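All protein chains but one are shown at their positions in the complex.
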Amino acid sequence: MIQDLIQFMLRHLWPLVFGVVIVAVLPLLAGYVVLMERKVMADMQARLGPMRVGPHGLLQPIADAVKLLMKEDITPDKADRWIFWLAPLISVTAAMAAYAAVPFGPVFQVADLNVGLLFITAVMSMGIFGIILGGWSSNSHYSLLGALRSSAQVISYETAVGFAIVSGLLLAGTLSMQKIVQAQAEQQVWFIFLAPVGFFLYLVGSIAETNRAPFDLPEAESELVAGYMTEYSGFRWAIYFLGEYAAMIMVSSIAVTLFLGGWMRPFPNVSWLGFLDFLPAVVTLGVAGYCFWRAPRQPVQIQKVVMALFGAGVLLVAGVLGWAASLPETMTERGGILGAFWFLLKVFSYIYGFMWVRFTFPRFRFDQLMRLGWHILIPLSIVNVVGIGTALVLAKQMHWPRWSAISLTTAVTLLIAAWLVHLELERTSPASGGAEA
Amino acid sequence: MSLDQIFFYFFGGIAILGAVLTVTRRNPVHSAVFLITALLATAGIFLLQRAEFLFAAQIILYVGGIMVLFIFVIMLVDIDVALRRVQFTRQRWVALLLALVLGAQVALALWMGRAGFRLPPARPASTEGNTELIGRVLFQSYMLPFEIASILLLVALVGAVMMAKRKT
Partner (left out) sequence: MIPTSHYLFLSLMMLTVGIIGVLTRRNVIIILMSIELILNAVNINLVAFSRHFGTVDGQIFALFVITAAAAEAAVGLGIIIAFFRNRETVLADEMDLLKW
């Protein structure tokens, strides 16, 4: 039996290493996404954000993590202790376990499941229990209300997100994440251009799924204190927060793989654009140069040193990227290293889009949120799936050119979307007797 | 003990343990959490038998849908009063005896006929994926049950909303 286990481990060594790397790097990455959010928030509010801890606030996540670890662990008096302990674990485990099927590069993937996309959807839907059980076990009104609202919101938008994923899936023809990326390479177009309505539905749905503004009523500070996280403090809260940001990176990963071309560079098949392969190295070289230029201008000596070290680190990464780009095309390391860069770039662009939306739009009221989900997004997502299916039938069976079929069905879908919005506005306008706004 | 057997006993053990804990807990929320583990272990059993689509469908539908519904209802129904009452019915010993006798009878039948349930006959592995095969068979041979199931779900949807509405 031990022999069998050892054989199993050796055969699957690389995926296990990837798994360990993902689980180890993810908390750090989530911490830096938090820093990115604070900096982006500051930028959009015309201020600077965290600047003290480390140069330009770069060590802020580490300081936050240390602070949270050292806080007192409080359990409410009559809380259900066992479930109080379990709930954050479910939230973070669901978010992390889904990373097993995400392709960061042509080989950088823990497992290329046949049903990868379905597996990710299934595991992400387990995260709801973290919210519900956390809110219930805190034995507090705010927590329970926040948990019920939050989970009602998540399950309402799950259907729309599922249908949006199906619309992208129809174009790919397979559930395996790696093959979806390859399908985008073969069809030479990112699926966002073939299914723009699907991408938009997925964008809105994923903002609602991760409880982010403008759908963040359940956890907004002015509304229900902190919703289901109210009674959690210290490290337990950090686990919840980590789960939320890991889920955010996860939905971005799904969007990038399904709609934005995954780990491939833009225009992967066009050979005369091959100089784009050097773009990662050039960009990181620019970042390193900026770090070195800003290093002498830091106010404190230790910050100068940290900035210089950071610049050296980025220079090393630039060197690796440049070396990878200069390898011949067929070597897998080349695709792997460059693929990881493009994947992370796209994921962070999608997350930047999340943050942009957060700091631009006001919050939805809960009934407006539910109305939007059930009355507009779910019918529209169903119509979208029917539209894309019709386009594929027109293209494959009746031999229309693919672009005209897709354009026709997208136009019809947009008309139906306009009609749905019109119906909804009419239903709730004061003129027709509706009392809502 | 091959890897297959390790996984089978692992998932099977968790399924049975979760099931036993589900029916014996006093607090319905604890029962629900153990039922979730039993359902996840069942999904693992499905995956062991190469039923990949059913594995994902079980998690999405059963765990992510039905159990969320259960937990919502447990929260809406006040369980504090019920927690202090006697949890088991007056007929528990007779029921236990009857259930065990039923289980023993079926186990005996399975044991007598175990020669027919040995390893599945070796088949050439089909190149079509499990999901593609299910999709093809579901929409070609089983179209009528599929449509009936969708009408059933519509009826259940309307029924559940009507039952749970407050009569204003």
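Chains here go by letter, A and B, matching the order in which they are written, and residues are numbered from 1 within each.
Rule of thumb we're sticking to: a residue touches a chain if its C-beta (ideal position, glycine included) is under 8 Å from a C-beta of that chain, and two chains touch if they have at least 3 such contacts.
All figures in this text were calculated on a predicted structure; none of them were measured in a lab.
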Can you list the shown chains that the hidden chain touches? B
Just the residue numbers, please: which parts of subunit B touch the chain that's not shown? 2, 4-5, 8, 12, 15-16, 19-20, 22-23, 25, 28, 31-32, 35, 38-39, 42, 45-46, 48-51, 53-54, 57-58, 61-62, 65-66, 69-70, 73-74, 76-79, 81-82, 85-92, 95-96, 98-100, 102-103, 106-107, 110, 114, 117-121, 123, 130, 133-134, 137-138, 142, 145, 149, 152-153, 155-157, 159-164, 166
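Just so it is clear, only the chains that are shown with their structure count from here on.
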Note: in the complex, subunit A contacts subunit B through residues 1, 4-5, 8, 80, 82-83, 86, 113-115, 118-119, 121-123, 125-126, 128-129, 132-133, 136-137, 144, 148, 151, 155, 158, 175
Please output the residues of subunit B touching subunit A within their complex, sorted ascending. 1-3, 6, 27, 29-30, 33, 36, 52-53, 55-57, 59-60, 63-65, 67-68, 71-72, 75, 129-131
